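Every protein chain but one is kept in place in this view of the complex.
Up next, subunit A:
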Amino acid sequence: MDKESSGSSNPDSRRAGGLGLFGSSAGPQYSKTELAGVPLTGMSPLSPYLNVDPRYLIQDTDEFILPTGANKTRGRFELAFFTIGGCCITGAVSGAVNGLRMGLSETRNMAWSKPRNVQILNMVTRQGATWANTLGSLALLYSAFGVIIEKARGAEDDLNTIAAGTLTGVLYKSPGGLRGAARGGLVGLTLSGLYALYSNWHHLKGSSSTRY
């Protein structure tokens, strides 16, 4: 009597659920059309606990608690040392490889002896040092310009990247006169433009990623 007074849907769905789970007919038979009309109030056929409002499942991007005074992402100044160090090391490695290539090709006609090894080693270290210095100073100029432009504008976006790259190219090639500076600026503009494009590719393509 209590079961019937509390609502006819519950015992029906429970029994229907039981039949669905265990398959064999352990109780009164209900036709499929009768079962289809039963409303599942807050219960899913699998479990009565899957009744969470999906609005509570959305993950917010502000899920990290930041200490006072900290930004969400790293600013240009914090990234600067990493950029400069990375460029130095990359330059050293590529310079060493280039030096090995040049040393091997220049001493092609010598037998494997100590002078040949010393010459190859000298080429490797000199080329490695030169490339590391060049790339490192380029990265230093770029980072310095980036920080200055960001502080001057008060905002941070890819325009800073492109402007810093262009200014670096201009300054680096300025001993070559106005024409050299213009060419350097163009190279800087191209490289930093490509980098900005690469880092914003998904945003520009208008990706349809779902936010979960």
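Keep this in mind: contacts are C-beta pairs under 8 Å (C-beta built on N, C-alpha and C of every residue); 3 or more make two chains touch, one makes a residue touch a chain; residues count from 1.
Note that contacts and distances are computed from a predicted model.
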- [ ] Just go with whichever of "Translation initiation factor eIF2B subunit beta", "Mitochondrial import inner membrane translocase subunit TIM17", "PITH domain-containing protein" or "Protein transport protein Sec24-like At3g07100" UniProt uses as the name of the absent chain.
- [x] "Mitochondrial import inner membrane translocase subunit TIM17"
TODO: Based on the whole complex, identify which of A:154, A:175 or A:206 touches the chain you can't see.
DONE: A:175
Task: Among A:35, A:102 or A:140, residue touching the chain not depicted - done: A:140
TODO: Spell out the interface residues on subunit A facing the chain that's missing from view.
DONE: 67, 69-70, 80-86, 88-89, 129, 132-134, 136-137, 139-140, 175
